[in-house]
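Please see the structure below; I have some questions.
All protein chains but one are shown at their positions in the complex.
Up next is chain A:
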Amino acid sequence: ERRLIPAAPSIRRLARELGVDIHRIEGTGIAGRITEEDVRRAAGQAPAP
């Protein structure tokens, strides 16, 4: 069973586009929310300058 994914629809879509399983990302935002940076970091992309 899936847990609640604390990420906005645009973040969930970005994760799919970057080939990252959002269920495996630990969010660093408030209440464990997954941010764009969390997704990019999980995808191995350097954080935006």
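Convention: a residue touches a chain if its C-beta (ideal position, glycine included) is under 8 Å from a C-beta of that chain, and two chains touch if they have at least 3 such contacts; residues count from 1.
The definition used in the following text is that contacts and distances are computed from a predicted model.
Participant: Looking at UniProt, which of "Nitrile hydratase subunit beta", "Dissimilatory-type sulfite reductase subunit alpha", "Cation:proton antiporter" or "Dihydrolipoyl dehydrogenase" names the chain that isn't shown?
Facilitator: Checked against "Nitrile hydratase subunit beta", "Dissimilatory-type sulfite reductase subunit alpha", "Cation:proton antiporter" or "Dihydrolipoyl dehydrogenase": the hidden chain maps to "Dihydrolipoyl dehydrogenase".
Participant: Can you list, in ascending order, the chain A residues touching the missing chain?
Facilitator: With respect to the unshown chain, the touching residues of chain A are 4-9, 12-13, 16-17, 30-34.
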